[in-house]
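Removed from the display is one protein chain of the complex; every other protein chain stays in position.
Let's turn to chain A:
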C-alpha cells in the first residue's frame, strides 16, 4: 500500500510525521513517502522531502492509495481533483501547529464527506491506519458555486 504523507507548505507538523514514522516502523508492508516542511526533523522509516514542486507533489498524490495530511485546503482540493482518499489530522493552535483554529472548523465541515476521514488524535489516526478503516469514495466538494464565483469575478474585472 502506497501512502503519501504531506504537511503542506506553511509549517512542519512533527506530531503527525512522528506518529506515521512510528507506525511505519511496525508496518513494513506500507510504502510511505513524505513531504515534511522546511526545517522539520527527518523521519527514520521512509523517504521524505521538505518541499515538493507542484508537478512532483501531484504525482506523489496521484500514485498514492491513501494521502495522510493536515486539514489544509491545498490537500483537500488536490484530493478532490485527483480522486484520492484522505486521512486527516487537524493542526491545533494550542500546540503551536497553526496560528488559528480554522483547521478544527474545516474538519467539522469535512467530517461526513465521502473520501475524507478525520482523526481527532494521533492514536485514532494510527488505529484507522492499522485497520485500513478510512472512508473510501470520491471526495465531492465541487458544485455549481464555482461557475457562479468565476462569473462574478469576470464581471467585476470587465465592469470598469
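Assume a residue touches a chain if its C-beta (ideal position, glycine included) is under 8 Å from a C-beta of that chain, and two chains touch if they have at least 3 such contacts; residues count from 1.
Here is the rule we go by: contacts and distances are computed from a predicted model.
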Name of the absent chain as recorded in UniProt (options "1-acyl-sn-glycerol-3-phosphate acyltransferase", "Peptidase M16", "UDP-N-acetylglucosamine--LPS N-acetylglucosamine transferase" or "Hydrogenase 4 subunit B"): "UDP-N-acetylglucosamine--LPS N-acetylglucosamine transferase"
Touch criterion as defined above, residue of A:43, A:72 or A:85 at the omitted chain: A:72
Residue among A:25, A:51, A:95 or A:133 touching the omitted chain: A:51
Missing-chain contacts mapped onto chain A: 8-11, 51, 53-55, 72-78, 80, 99-100, 102-103, 105-106, 108-109, 141-154, 156-158, 160
